[in-house]
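Every protein chain but one is kept in place in this view of the complex.
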Amino acid sequence: MSDPRVVRFRPEAGQYAWTFGGVPPVTRIQPGTILELWTEDCFAGRVRGKDDLVSQVCEFPFLNPQTGPFHVEGAEPGDTIAVHFVSIEPSRDWAASTTVPLFGALTSTHLTATLQDPLPEVVWIWELDRSAQLCRFSARDSEATADLPMNPMHGTVGVAPANLEVRSALVPDAFGGNMDTPEMRVGVTCYLGVNVPGGLLSIGDGHARQGEGETCGVAVECAMETVLAVELLKGAATPWPRLESDTHIMSTGSVRPLEDAFRIAQADLVQWVTKLTGMSALDSYQFLSQAVEAPLANVVDTNYTSVAKVRKDWLPGRTEVMRGVHDHLCDVARSYR
Amino acid sequence: MSDPRVVRFRPEAGQYAWTFGGVPPVTRIQPGTILELWTEDCFAGRVRGKDDLVSQVCEFPFLNPQTGPFHVEGAEPGDTIAVHFVSIEPSRDWAASTTVPLFGALTSTHLTATLQDPLPEVVWIWELDRSAQLCRFSARDSEATADLPMNPMHGTVGVAPANLEVRSALVPDAFGGNMDTPEMRVGVTCYLGVNVPGGLLSIGDGHARQGEGETCGVAVECAMETVLAVELLKGAATPWPRLESDTHIMSTGSVRPLEDAFRIAQADLVQWVTKLTGMSALDSYQFLSQAVEAPLANVVDTNYTSVAKVRKDWLPGRTEVMRGVHDHLCDVARSYR
Amino acid sequence: MSDPRVVRFRPEAGQYAWTFGGVPPVTRIQPGTILELWTEDCFAGRVRGKDDLVSQVCEFPFLNPQTGPFHVEGAEPGDTIAVHFVSIEPSRDWAASTTVPLFGALTSTHLTATLQDPLPEVVWIWELDRSAQLCRFSARDSEATADLPMNPMHGTVGVAPANLEVRSALVPDAFGGNMDTPEMRVGVTCYLGVNVPGGLLSIGDGHARQGEGETCGVAVECAMETVLAVELLKGAATPWPRLESDTHIMSTGSVRPLEDAFRIAQADLVQWVTKLTGMSALDSYQFLSQAVEAPLANVVDTNYTSVAKVRKDWLPGRTEVMRGVHDHLCDVARSYR
Partner (left out) sequence: MSDPRVVRFRPEAGQYAWTFGGVPPVTRIQPGTILELWTEDCFAGRVRGKDDLVSQVCEFPFLNPQTGPFHVEGAEPGDTIAVHFVSIEPSRDWAASTTVPLFGALTSTHLTATLQDPLPEVVWIWELDRSAQLCRFSARDSEATADLPMNPMHGTVGVAPANLEVRSALVPDAFGGNMDTPEMRVGVTCYLGVNVPGGLLSIGDGHARQGEGETCGVAVECAMETVLAVELLKGAATPWPRLESDTHIMSTGSVRPLEDAFRIAQADLVQWVTKLTGMSALDSYQFLSQAVEAPLANVVDTNYTSVAKVRKDWLPGRTEVMRGVHDHLCDVARSYR
């Protein structure tokens, strides 16, 4: 294994992508490249204190800035880009969260429309203790505080969509995007089906941590220093984003209503396990019905995202997953560090 | 603490309850009683081999037999019954699962109606190795096998519903019932709001294990030897079933579509945490958005069930949960063993 | 045709049914009977002026009182009861409507749970001009008024449910119940599948008029003088409530989410048209996709109700509908008047 090429990219203020698709690449990379990236937070860095209300300081649609896109040389429709998260580190010692009027799971929204008043718009600034790997919550209406473990992740990773579309960086769908799953963490490889030449990979929306479902619509949002190892699997189609960790394989589905997101993720995992094990689809369906974990990702975005995951060592007679690229990228990550 | 009274009950063939509500109690118990119960599997024991198709051997609506109901002395509307799972042990060395025509998450159903043919009806018999605590899966269309950890639980636990209703034992709702959550395991206390005098607690639907969502609609179904410790909390209303383990508190919601089940569970947990911590509802909303886990229970039953759970030791300045009854029942369980 | 027997029944205050199922019949009737009934409004008559707030004057679960149930002699599971609406006339010169806290389509609810405040609770008293057949709306916050055509209907008509269940009179489901469709008007025959011996028919929830969807959750609610002609079709199963007018046949579906209610009604109408015309199911699917009307009934109740309707004279080569019972009951109605 030769040394991977390392590409470092930190976007200037005017250099963010606000969509998946519709944006020229910031650079072209070879498969096998390591990307050292910096990503701004979902507020484009404009929420810096508790008086910075999103409705006042942010400018729609300039939310959820993406770093990229990167054109992966040789990527064509029908291929899969593998993105391995080598490291994800908050680049500031604070992070922000907030309620946003008519956005979130426990409020009516522009889509679940009611005649009620919106909830109050409130900002929380979280302290990040990077050495202790803790996120400190401070209540706004009392003196209460709480320390939660840091669990850095990226809410958004995706490629250009199919069907000639360009989608807001706030959208999760078959191209990836704003899936907001805490599973997108260090040590995980994300597989994204390529829809356009070069794939056009981009990433953003770092979270110091996030609950499952992202209930209020906003995580512990922070800028990130992130290192990725990128590979290309030629001739391997991936219909919906898949993930692989050292222990699990995972499928995702992003759509409304939430039961359809569940169905997509579960059906995709059935198909994947059928292929990996050589079992029939019905046998895989039975096996997974008893073996699967189903952590929710988000129940707030344009589409809701559900994850279906199963332990790799539970799979009967399993063959190599995705040509072994996850193990390979773990090796690359170890060499890099 | 005086010794709890122990009541042993094993239903005869004609003694099952098929509904929540509408059934006279099999016996009356004092708060503080330990119940030693036997529960039949969801097929009423009629699926015993791979040729026993549900559509042929089972007789609707005589599915999901419940052991009970038990009248808890003194229980009145506005109170809460606490049910602690002391032990749950498969009473046979096998369990059954199956596809059921037009039932399950990855098929059209009588409610998600399509013009397609149903999936084939197939039965899987799982071997249960109770000493090794393993469930052995054997594929039907190949020689594949897999051993999964045993994780015994009850799919169904509930009380009589409110509003003069009687519901099939296949239904999960605010009264509990067929929630099918793997969280309903040994060491957990389940809190159920009382709707009628005596509450009328019953339990059934043992699973040797189950994936999150119960995707094919049927778990690893088996008869169980189960021990419960039952307490009564006077003057404590519980709007939706809640659970408590040594580490977590959990709320549930059961309705369609699935996002509404998510909303109910999350909103209930916000209200609960607000009360436990003294924080404002908005502060609890923010805190939980970053701290919550959201494992799905079932996405197949009459209502879908979502669980919201949070670590107790993460809660800021928390006061005693439900008057400390979980810790008390854990003590009772230890004394009993 | 011999003269039908006429049975007159006006319930006393303590004589209402609050559920479908679980209630003994008020009387037994022969198939062919004409029922002259009086039904109280959904508030049990307790909202009589604009200061009568539901949350204060009504007593849960004593809402939506039903007149009945009537045991239809000879009705057994697998049969169908046909209920023809001979006349529906408001029995008062006013009707009431209201917002109910956390109920309705344009508010969060106990099921679509949010942390927002409920909408204000406001009562509107409508004047009913029975000679001009008009309902007069008077705004509460201004002097605005509007006259809308009277279109009397019953929100609730049903039989005892299957599966040993007892359901609140507020629920619509396969047994009928609180479907809240404006199609349930004079001249229409409603077909209900029988689940228990005698069927146990009851009716209530008169509306002087109602919009499609019953958006705020409450129609122009009034007590009614209603005449029904009841028949029994032996050996004719009806899976979901169906309706027939002089011009249309209609299927209904009641479930959440709303697309599933749509699917049930459409799939049932495909099956019905397939049987009536002798076409294949796919040909019926194509034909109906171009011919169907799909008026919503309610998007507010425990289950949402969707109607699928098609003109009878558009059906190719159609045979007699439901053994011609609608035409027969129209004759009965004409003789009665």
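Observations on the structure shown:
For clarity, chains are labelled A, B and C in written order, and residue numbers in each chain start from 1.
As a convention for this text, a residue touches a chain if its C-beta (ideal position, glycine included) is under 8 Å from a C-beta of that chain, and two chains touch if they have at least 3 such contacts.
No experiment lies behind these values; they were computed from the predicted model shown.
When the full complex is taken into account, the listed residue touching the unshown chain is B:Thr114, out of B:Thr114, B:Thr145, B:Thr247 or B:Ser335. Across C:Ala105, C:Met179, C:Leu192 or C:Ala333, the residue that sits in touch with the chain not pictured is C:Ala105. Screening C:Val6, C:Ala237 or C:Leu282 for touch with the missing chain picks out C:Leu282. Check C:Val6, C:Ala139 or C:Ala237 against the missing chain and you find that the one touching it is C:Ala139.
The chain not displayed touches subunit C at residues 97, 99, 105-106, 119-120, 122, 124, 126, 135, 137, 139-142, 144-146, 148, 209-220, 256-259, 262-263, 266-267, 270, 277-280, 282-283, 285-296, 299, 304, 306, 314-317. What subunit A contributes to its contact with the hidden chain is residues 18-19, 21-22, 60-61, 110-115, 162-168, 170, 253, 255-257, 260, 263-264, 266-268, 270, 281-282, 285. For subunit B, the list of residues touching the undisplayed chain reads 106-108, 112-119, 257.
Keep this in mind: only the chains that are shown with their structure count from here on.
Taking each chain's centre as the mean of its C-alpha atoms, subunit A lies 33 Å from subunit B. Annotation: 48 Å between the Cα-based centres of subunit A and subunit C.
Counting only residues that touch two or more partner chains, subunit A has 106, 119, 257.
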